[in-house]
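A single structure is presented below for examination.
Note that one protein chain of the assembly has been removed; the remaining protein chains are unaltered in position.
Chain nomenclature is as follows: A, B and C, assigned in order of appearance, with residue numbering initiated at 1 for each chain independently.
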Amino acid sequence: MADSYDILAISGSLRAGSFNTHLLRAVASRAPEALRLDIITPRGVPLYDGDVEERDGIPPIVEELKERVRAADALVIATPEYNFSVPGVLKNMIDWLSRGEHQPFNGKHVGIMGASTGPIGTARSQYHLRMTLQSLYAVVMPRPEIFVTKARDKFASDGTLTDEATEKIIATWLKHFEPWARLGQQHGRV
Amino acid sequence: MADSYDILAISGSLRAGSFNTHLLRAVASRAPEALRLDIITPRGVPLYDGDVEERDGIPPIVEELKERVRAADALVIATPEYNFSVPGVLKNMIDWLSRGEHQPFNGKHVGIMGASTGPIGTARSQYHLRMTLQSLYAVVMPRPEIFVTKARDKFASDGTLTDEATEKIIATWLKHFEPWARLGQQHGRV
Amino acid sequence: MADSYDILAISGSLRAGSFNTHLLRAVASRAPEALRLDIITPRGVPLYDGDVEERDGIPPIVEELKERVRAADALVIATPEYNFSVPGVLKNMIDWLSRGEHQPFNGKHVGIMGASTGPIGTARSQYHLRMTLQSLYAVVMPRPEIFVTKARDKFASDGTLTDEATEKIIATWLKHFEPWARLGQQHGRV
Partner (left out) sequence: MADSYDILAISGSLRAGSFNTHLLRAVASRAPEALRLDIITPRGVPLYDGDVEERDGIPPIVEELKERVRAADALVIATPEYNFSVPGVLKNMIDWLSRGEHQPFNGKHVGIMGASTGPIGTARSQYHLRMTLQSLYAVVMPRPEIFVTKARDKFASDGTLTDEATEKIIATWLKHFEPWARLGQQHGRV
C-alpha cells in the first residue's frame, strides 16, 4: 500500500477567479499529508472535432492530459453548473480525453464536488457528470456530496474559503475520500 | 395563424459527415411545405470563458446566433451522444447562447432527436439536453422521440437516409411537430 | 376560452401531515379565482402487479382516478424526494394510471413542485418525475421551479405556510401557471 496518493484535481471552469478552482484549493490545503492534489483546468483544450481528429490525430495537449489522468492515483473533479448541466468547456475536455487508445478513466476512483452562486450548488451538473464518468468505467465515490451554494458569500476576494460549515463538509469529505483513493489503487481495470 | 414556420435546426456536431446533420437534412427534405428548416452547427463558436465575456462581451457570432434562435418560430436540435451526455461542443454553444440579455430559448417550442452508431441512439444525451432546455424556459415536445441507432447502416455515403423504418418514424414525428411549432407561436413568454 | 380551470393537484405522500400536501394547500389558498385546485393523494391505490391486471383488469379506484386526471384542465404534482428520486408510492400510482386505454396524461399541462426537510428541496425527484411525465406525453411547465427546502421551518404545526420567501415564490409560480393551464386547453392530443 502506498504511503501517499497523487490526486489530479480538475476544475471545470476557465475563469481565473472560478469558485470551483477556489474550492479545490480549499480542499488541497486541508487534505491530509497522504493526499497530494494537483489542480488543472480545461485551459488550452480545443473544441472536439471528429474531422480534425481523423486528419491530425489527438492534439499533444490532450495526450499529455490523458497521461496525467492515467498516472494519477485518483481524481477529483469540481464542476460548475451551466444551464442545469456540465459546462460545455469541461464536457469538451472529457470528450477529448475519452478519444484514442488507453482510456485514462478506466477503473479510476473519482470524487466530485461543485460550487455555484445559486441555491442548488451544482447538484444537477454533478449527476450528469456522474453518468459521463460511469460511461468511462470510472468509479465515483457515492457520498458524501459537496454542493457549495451561494459561493459569493463563502470565499474571500482572494479565493480563500471563509465559511465554517463548508470547512466541516470538506473535512468529512476528506475522511471518506482518503480510503476511496486507497481502494482505487486496488481496482486496476474493472 | 401563420401559413408557414421558420425552423432553426441545430446539429450538435462539427463533423462534415455528421449523422446528426444527415438526419436533419432527411427531416428537412420530408417536412411539409409549411415547415422550412434552416440547418446550422456550432462551427465557429469559441469555448466559453467568463473572463473573456467580462472583458470583451458576447462574441459577434454568438450575438448573431442568438438573433437567429430568437427569430425562429421553433427549433429542432439533433444531438450526438458523447460519453453518455451532450457533446461538449453543443453544450458549449448553448452555454454561450444563454449569456446576456434577451434569452433566446425563452418560451420557444423545440423538438429534439439524435443519431448514433450504437444501440441506444443518443437517448441518454437527449434527456440531459431536455434538462438544459428546461433551464432556459424552452418547451420541448415530449414525444414521439427519435433515436436513430446503428446510423452507419441507415445512411448512404452521401448522407441520404436509406432506412425505411426511420423514414416512417420521421413522418410520424413531423405530424406531431407541425402543430407543436404552431402552438409555439402562441406561447410568447411562458 | 374558459373562465376557470379545474386543476387536479396530486400530493405524492400518504402522510396526513405531509409537507407536500401542506404546500399544495398553500398554493390552492393563494391561487387566483380562475384556478380551482382539488387535492388528492395515492391513498388506496394498490401496488401494481401485471398478473393482477391481467386477471382482474384495472382496479375501480384507478379507473376513477384516471377519469379525474382526464377531466382536469391541468395538473399540479407535489412530490417528496425519497432516496434521490420519486417516492415509490407516487410512482406506483402513476404506473397504474398509465395502464389501459385512454392515457389520461396525454397532452395534459402540468406544473410540478416539492417540499423536503433537507437542503435540496426535492430537485432530484422532480427531474425524474419530469421524465416520467414526458413518457406519458404530458407537457410540464419548464420554470419557475419550486423547491421548498427545510420544510420544518416553513410550515406551522397545523400545516399553514409561514415563510415569506416561499409565499413570494408561490405567487410568481401562479403567475406563470395560470397561462400554462390555459394553453393546456388548446393542446388536445399532442
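We adopt the following convention: a residue touches a chain if its C-beta (ideal position, glycine included) is under 8 Å from a C-beta of that chain, and two chains touch if they have at least 3 such contacts.
As the structure is a prediction and not an experimental result, all values here were calculated from the model.
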| item | value |
| --- | --- |
| Contact partner of the left-out chain, one of B:I39, B:I58, B:A123 or B:L174 | B:A123 |
| Residue in contact with the excluded chain [from C:T79, C:S116 or C:Q134] | C:Q134 |
| Contact set of chain B toward the excluded chain (per top definition) | 119-120, 123-124, 127, 147, 149 |
| Residues from chain A at the interface with the omitted partner, ascending | 127, 130-131, 133-139, 141-143, 176, 179-180, 183, 186-187, 190 |
| Interface with the unshown chain - residue positions in chain C | 13-18, 42, 47-51, 82-95, 98, 124, 128, 131-132, 134-136 |
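As a convention for this text, only the chains that are shown with their structure count from here on.
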| item | value |
| --- | --- |
| Neighbouring chains shared between chain A and chain B, ordered by label | C |
| Chain whose averaged C-alpha position falls nearest the assembly-wide average | B |
| Busiest interface, counted in C-beta pairs | A-B |
| Copies chain C and chain B - interface residue numbers shared by over half, same or different | same |
| Chain B-chain C separation of Cα centroids, rounded to whole Å | 30 |
| Separation of mean Cα positions, chain C and chain A [Å, integer] | 36 |
| Residues of chain B whose C-beta touches two or more other chains | 131, 134-136 |
